[in-house]
Structures are given as structure tokens and as C-alpha cells.
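With one protein chain removed, the remaining protein chains of the complex are shown where they sit.
This part shows chain A:
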């Protein structure tokens, strides 16, 4: 894959300056958050449910290698064909081979974040194969040559007017309309025809059940069902972490997923795919392929702390509740997965040099952890990634590019800080000197961190007498 170099500071500035974007995002995130709160209004019930979700995901991950083997065996018994891919390039090649075997040039796609991770559309496009997104949000951004800005609601950065204009500009003979029903009808009409013309359907997988070899797909528009049933060939793509042990693990997780994502008790469609069309059956694809992508997940799995990252069920609620994401949107992060989950997952996959900055875009406010339906310790993992950025000691589980940020200035600063704060006499002297300099502080030349702070905040002053001194003067005991 090509090395992506993301200019985070530039992206962030641009996003923050886009008033329309911030307005759209805020409104959308508020609605999603409110719906979720309504559904999970009883906090004790929610806590019990997510403890169960956490336990199910931990149990699955503990047995990951065995469960994947069982999944392969069961799916194969059910008549599906299972493929393993170490890298996105391998996964793309597998998809291409299947598509070419059927001489297909028209692929219809249901929403899949893993296919985004593979940049599958682009890959196929370069080889003369049209991959059409059929999820309404994905369709909208594909029309505008954009990538998803959110893992659940990919076009959330756009408002109705912008979509109306886009349809008018990009879909031939489309009159301008802002009426939601009419916009839906326009998209439906385009997509209907494509569904029937599609030769291969591609979808993601929300859960794969090892016990029964069942692929579960959660969706609201029915496009997923069309993609997985109308064309003669269906390719399902999933990250290896999505496997569950038993069928009975599905209902609690489904509840957590739909409730967290959109505040729905259940989605309009829930597909359970267990085999290709059987003899005598009238519909369904003749071939079902399952592509299992690793892309760095085994490495994450090997570390007991980082492994929690893989519990994620991609509900997206951490994005909705993140004060940083709600101000930036997904595109500013520069990678497929934005927000809190993106900030812990991406640096582990792409390496700290390219993506480590994502881990610094957090105040550790913990809003994400509070809502995460599988209790991922997001802030602890972010902190771990920050630490790894400076840690040059090589261990089997070190994150890619660990230690790349180590530099003399920062190291010395923290060493000096540690010395001062662990050496009482020195610390006292320091406080005294700072106290003398205190009133001068706001007059400091605005450079470096002073400049950064001062862009929106007045500088504090150091007190003439520190609390240590005042406490002593007041006769407060020192023991």
C-alpha cells in the first residue's frame, strides 16, 4: 500500500475553520447522542448489558485462533468459500480474482469499513471494474469522490442542501429538490437499476458466528440484502476480529450495536447468511465467498492491553460523543477510521510515525469510554501509544515505529521536571524563582507554547508565595 502522509495540523485547522461542517456535525451528533440516551436511559441496565458485551468479546478474542478455524470449517461445510488475507493488497487480489473469474465488471457494494481499509473501490476502478456503493450515505460520498467521514453515517458531514445540490449536479436529468422523500426516491431509482445489473455483490460482516458458520449483517436500507442476494456472487469481507463463538452471543451484541450506533432497538434489516443458494431454492447467490483480513490485527491481538482494541463492534458512538471528533469531522484525521476508535486503531496498523499524532488529539476526557458498549479502555490505550512513541526498548509487542519521537529536548525537559518534583529543596527554590517571575509572565514574548496558549487564553501568573510557603506561615503542620 502507498505510504500515506497526513498533515494533521493543516487538516485540523482547515476543519475547525469550516463553519458549515462544524454546524452539520454538531447537529447530527447531538441527535444521535440523544437517541442513544433515550434507548439506554436506565444506566444500570446499560452497564449490565455492556458488561455482557465486553465479556462476550473478550471470550471470543481469547480463543481467536481456534474460533477462526472453526468458522472456516463451518462456513466451508455450509458451502461458502473462505479466503485468508494478510494484507489489504492480498485481500484486493482475492476479490479481483473472484470478480474476473466471473467476467464481471459491475460490482454493487453494501457498506463495509474493511473494504475502505483496503481501498477496494479505487483498486477495482483502476482495473476497469465499477464498484457502486449502495448504502445511501456511501452513495452520496461516492458521487462527490469523498471517503466516509464517520464509520456508521458516512455522509454525516453533509446537510440536506448540500446533498440536494450534489444530486442535481451529478445525476443526469435530476431537478433540484430539498425534499427528503424526493431525494430518497432519486437515489432509490438509480440504485434499483444497479442492483439488477450488478454481477457481484460485496458486503461487510458485523458478526461471524463460529459455531454455525453464519455471517450477520446489520443495516437499515435493505441495500445490504440486495447486494448479498441479487447478484450471483457474494463476497463478504471481514476483519479477523469479528468472529463470535456462539449464536447466542449475537442478540446482546446486536442490541448494543444498534442502540449505541443509532439509538434503535433493532435495525430494519438483520441478515444472517449461512450458505449460497441450495438446490431447489429460487434465489440467493450461487457462490458466497468470505474474505478474512488480518492487516495488523494479529499483532494487536498478541498484546494483552492492546488486544482490547479488537473488541470494537464499530458502533461509532465514541465518535458521536467525542468533543474532538465533533469539531473536526472524520476527514481531518486523514485515515479510514477517525475519532477515538480510529485514534487507537490506526496508529497500531499504520505505525506511530504516520498516525501517532492521532493519539495526541485527545484531552483524555473519557467521554468515549463512558459510552463504549464493549468497555474498551480507550484512554489507557491512547496513553500507551503516546508512551510507545518515545520508548525505544524493543519488545515483541512494541507498536510499529515505537521510539520515533524520542528527542533530546523533550527527554531533558521531563528529566529536569522529574528531578525538580522529586527533590523538595530544589522544588522550593524553583517555586520561589517562579514567584518572583510571576507578574512578568503575561509580558513574555509570544513564542512557542506561550503563543499557542495565548491565542485564546490569557496567561496565568505565578503566585508571589506558593502554597508551601503560605502553609508554613500559617503554621500548618508538616509531618
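Everything below uses one rule, namely that contacts are C-beta pairs under 8 Å (C-beta built on N, C-alpha and C of every residue); 3 or more make two chains touch, one makes a residue touch a chain; residues count from 1.
Just so it is clear, contacts and distances are computed from a predicted model.
Visitor: Name the omitted chain as UniProt records it, choosing among "Aliphatic sulfonates transport permease protein SsuC", "ABC-2 type transporter transmembrane domain-containing protein", "Phosphonopyruvate decarboxylase" or "Lactate utilisation protein A (LutA)".
Guide: Going by UniProt, the chain not displayed is called "Lactate utilisation protein A (LutA)".
Visitor: If the hidden chain were put back, which of A:162, A:398 or A:427 would touch it?
Guide: A:427
Visitor: Taking the entire complex into account, which one of A:58, A:105 or A:461 touches the absent chain?
Guide: Answering carefully, the residue with contact to the hidden chain is A:461.
Visitor: Suppose we count only contacts with the excluded chain; which residues of chain A make the list?
Guide: Touching the chain left out of view, chain A contributes residues 9, 12-13, 16, 323-324, 327-328, 360-367, 369-370, 380, 383, 386-391, 405, 414-415, 417-424, 427-428, 431, 434-435, 449, 452-463, 465-472, 474, 476-479.
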